[in-house]
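Yeah, one chain of the complex is gone here, protein chain that is, but the others are all in their spots.
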Amino acid sequence: MFDDKTETKTMNMIEAIRDAHDVMMERDSNVVVFGEDVGYFGGVFRCTAGLQEKYGKSRAFDTPISENGIVGAAVGMAAYGLRPCVEVQFADYMFPAYDQITQEAARLRFRSKGQFTAPMTIRMPTGGGIFGGMTHSQSPEALFTHVAGLKTVIPCTPYDAKGLLISAIEDDDPVIFLEPKRLYNGPFDGHHDRPVVPWSKHPAGEVPVGYYNIPLGKAATIREGSDVTVLAYGTMRFVAEVAAEETGVDAEILDLRTLLPLDLEAIEQSVRKTGRCVIIHEATRTSGFGAELLSIVQESCFYHLEAPVMRVTGWDTPYPHAQEWEYFPGPKRVGEALKKVMEAA
Amino acid sequence: MFDDKTETKTMNMIEAIRDAHDVMMERDSNVVVFGEDVGYFGGVFRCTAGLQEKYGKSRAFDTPISENGIVGAAVGMAAYGLRPCVEVQFADYMFPAYDQITQEAARLRFRSKGQFTAPMTIRMPTGGGIFGGMTHSQSPEALFTHVAGLKTVIPCTPYDAKGLLISAIEDDDPVIFLEPKRLYNGPFDGHHDRPVVPWSKHPAGEVPVGYYNIPLGKAATIREGSDVTVLAYGTMRFVAEVAAEETGVDAEILDLRTLLPLDLEAIEQSVRKTGRCVIIHEATRTSGFGAELLSIVQESCFYHLEAPVMRVTGWDTPYPHAQEWEYFPGPKRVGEALKKVMEAA
Amino acid sequence: MNDNKNDYAPLALHVPEPPYRPGDTPDFSDFEIPAAGEVPMPPVDAPLAELSYLSHDIIRVLDDKGKAQGTWVKNIDDELLDKGLRAMMRTRAFDDRMQKAQRQGKTSFYMQCTGEEAIATAQRMALLDTDMHFPTYRQQGLLFAQDWPVDKMMNQIYSNVEDDLEGLQLPVLYSFKEAGYFTVSGNLATQYIQAVGWGMASAIKGDTNIAAAWIGDGATAEGDFHAAMVFAGVYQAPVILNVVDNRWAISTYHDIAGAGTATFAQRASGYGLAALRVDGNDWLAAYAASRWAAERARRGHGATFIEWVTYRAGAHSTSDDPSKYRPKEEHEAWPLGDPIDRLKKHLIVKKLWSEERHTQAEAQYADEMRSEAEKAEANGTLHQYDRPRPSSKSVFENVYKEMPEHLRRQRQEMGV
Partner (left out) sequence: MNDNKNDYAPLALHVPEPPYRPGDTPDFSDFEIPAAGEVPMPPVDAPLAELSYLSHDIIRVLDDKGKAQGTWVKNIDDELLDKGLRAMMRTRAFDDRMQKAQRQGKTSFYMQCTGEEAIATAQRMALLDTDMHFPTYRQQGLLFAQDWPVDKMMNQIYSNVEDDLEGLQLPVLYSFKEAGYFTVSGNLATQYIQAVGWGMASAIKGDTNIAAAWIGDGATAEGDFHAAMVFAGVYQAPVILNVVDNRWAISTYHDIAGAGTATFAQRASGYGLAALRVDGNDWLAAYAASRWAAERARRGHGATFIEWVTYRAGAHSTSDDPSKYRPKEEHEAWPLGDPIDRLKKHLIVKKLWSEERHTQAEAQYADEMRSEAEKAEANGTLHQYDRPRPSSKSVFENVYKEMPEHLRRQRQEMGV
């Protein structure tokens, strides 16, 4: 990913995200950052800490509690020529902004034939695993991937988070940047009863200092394997890894990183090789992004498939509080799917 | 559907919808109807004409232009014990209400363990074919089917519209009721260059007078066939019919009618019989409801499939104005898919 | 909690009604209108507390005799007046022509701004070329105020091969960046907050550009209106927040948007904004108020809200029939008159114009629009399938800056 001479620093995902902001605000005076509690305090997750002090109140500031206002104002600023990178405090609170995101930001370029564009990034913590209940745990990625004009990104390591966020800010189209909040402080494989692992224990916690980017639209092969392809993203990537390990299934694990545009080639290549596929995500199953992935695999790899493609997902219910671990698609459920897909004809 | 003695009347879909309101307002004083231009004027599509005059201003009234207000107020009324049936003027304008629909109405029963419920219907004209451009043509059904707690219904004839709307209003859960606006005045098979056919020329334009219902969650088999199963809903049902006719493919066409809860049995039975499946909808492809349908078919009928399941859908772009017929998945594209799926292995 | 519930009479829902419905005889004699010149102009740096009278009185300049009164307008040069009148007349001539074109099946849809021509034309002339307007579908006057090429508008309406937007967008939802005319959204109110964001960006960059936001009375009920008001007030954004209160939102009377108990300008005061009510059918008042607001914003004193008191003289759109919900005579009875007639009278009083020249100009603009329409129609109209049409390819372009693989595949599937 980077050569030995690159200077690196150990960071958790929060620090990596903060650093990406810092690098981009330094390089480009058009980058502005705002959202609820984002200015003086630096964000409830601290992802923008120190930016106001360094870049001043007109480039990093607090906003009223109005997600449609935050995104709507960002659209206007982007049309002016700025590159807003805004925070929605939790993905669960993006819904009031859904109109501005999908009907405005996403279509500005199209409906003006490129006269006006919306180069902006909308960051939001996503996913469960923190006992946040139904209003701090949702994974709304499929609500973005259905909308033409948006890009949707979801990193799962500090290294990726920084590189992808820099690409998102540099991108000339609106990018939804989903941050799996359970991963902020360390990789999490779903074994909630085991000690917490910090990022400093994981190679992807070593993050280059200064500017670098990871191109949008490229998946990462986390583990090569020949038995079955696992398509995962966000927290599920780590669940996939541990499930493969525990079951001994020789899984090829793809961390999709960008959901739209999708790395079709990587997916097709892997499934054609393995002939089997398991798709995992935390979001509710029906019409989740797994449905699209399954459809793509079926459409483009039908004649290579040796078993039905399987989905392991959150249930089609609101995200419960006390029953978090019954809801979260943990290593046990993923492992069972791996075994089942291997047993199949 | 109904015996010879049932008194019927020829209605178009608008009249059938108005009639459903009338029947329910008459039977149940808790049914109230409101929305933008819905009261005195009776709705821009006239679906609520005459209701204010008949039932008074406190049961059928105009609202401020605030979709979140309309739905939010309806949630409160439903919690009180009323059964609001509200209109969103175009499905394209439901986005400001998306938070109230998905985070509030959909979860009220769950988060209160049934203490508070939201028996309400949210009607909205959907789909294209009327040169409405990107803001009067969208088909957002997948944005509802992803959300636990909602039911999503889409009729395609006057007969179904009345029977399903009555069921929706009677249902104790929130129901999204999508009305394919291109079908209001007559069935439309995508042959935009042919004369317009009125409902009076179609058997489903004969609508029983008074109360009847069509249960939610039941698909209708529009045409039996042995070659391939076509899963369609809304306007696409008529496109499917004409495509089958024109290609000579012996398609079994299912009009799903309710997208959630879905008639899993009907789908599985049919695909197991035919071994092939084509799914069609007007909405953008990526993460459209077709992806879920394809996934379900693949998961439950994998070993019966003789060819890849195909999707014919709107493109992943905003809905264009002048290029309406290049966007709309018409008989030509559907016909080609039917032929292709028959050619496959 | 010792109340006895039985003391109370049953509640009833209050649903506001317009004063007149079809069949009624409209009478606006109790509509309070200050005399022209009565409401004084404050300095642009006056503290908010001193501006509260402006949120209920109506700023008016032109009196019944066509004379300009009061402190709002001093030395307006004659050329500007002439330009203003012609801009309004051309706007109306254009509307007439396009309305006909729609009736003739040459496009899907059209929206007139009849009776409201003064507002947009005057405001555009009070602002600079580097400012940005965020119009609704009813501010075509902004374009006529700067002599924007009519063929560009017509080609867009016809969705023909010369349409800059290549047929992708609904008629009248123009996008003319060069004209300071932001791409119009079909979704109400969304652009109000975007305009505030644009103005904030100007302040962030240390520029002096200002934004003008536009919305109708009905759409003020949307959440984006509120967001815009809050942000504009909090960040003192350099914007003009226009509400065109033409009393109707399709079939819905403005009392359903809350106009019945407080003015929109009073609502704006509650957000800490300077708020004016202005006679929208008085071109001079429109120009003066816009100048004041622009100057205030550009001098760093923050956002000004302007409630334009006017009346939607025509149908909501070509899909609408207002005789179904309001008396045909209501527009005639409406006391603020016609903006073109009123400015014409002023010019005549000032001896800059005459009835003859007016009639002549009317004919000239009708001719202009007819011949422009013919030229545009030569490029094709919406439903002509036997003529060259906007490209199908363009459906896949500009969804993103660069076309992603899945769209490339879909374009191939379409066969273009």
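Labels for the chains are A, B and C, by order of writing; each one numbers its residues from 1.
Methods note: contacts are C-beta pairs under 8 Å (C-beta built on N, C-alpha and C of every residue); 3 or more make two chains touch, one makes a residue touch a chain.
All values reported here derive from a predicted model rather than from experimental measurement.
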| item | value |
| --- | --- |
| Selected residue (touches chain absent from view) among C:62, C:88, C:200 or C:285 | C:200 |
| Touching residue (missing chain; options C:221, C:286, C:369 or C:399) | C:221 |
| Subunit A residues touching the omitted chain (full complex) | 36-37, 39-41, 44, 57-58, 61-69, 92-93, 95-96, 131-136, 193, 285-286, 315-318, 320-323, 326-327 |
| Interface with the undisplayed chain - residues on subunit B | 32, 58-59, 63-64, 66, 68-69, 72-77, 79-82, 96, 99-100, 103-104, 108-117, 148-149, 151, 172-173, 217, 260-262, 264-265 |
| For subunit C, the residues touching the chain missing from this view | 1, 3, 5, 8-16, 48, 125-130, 200, 202-204, 206-208, 221-227, 230, 233-236, 238, 255-258, 260-262, 266-272, 298-300, 302 |
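Here is the rule we go by: only the chains that are shown with their structure count from here on.
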| item | value |
| --- | --- |
| Identifier of the chain whose CA centre is least distant from the whole-structure CA centre | B |
| Chain located farthest away, centre of subunit A as origin (C-alpha) | C |
| Centre distance in Å when subunit A and subunit C are each reduced to the mean of their C-alpha atoms | 41 |
| Interchain centroid distance [CA atoms averaged], subunit B/subunit C, Å | 36 |
| Euclidean distance of C-alpha centroids - subunit A vs subunit B, Å | 32 |
| Shared-contact residues (touching 2 or more other chains) in subunit A | 68, 96, 99, 103, 110-111, 148-149, 260 |
| Residues of subunit C whose C-beta touches two or more other chains | 166, 168-169, 173, 185, 187, 223-224, 394, 399, 406 |
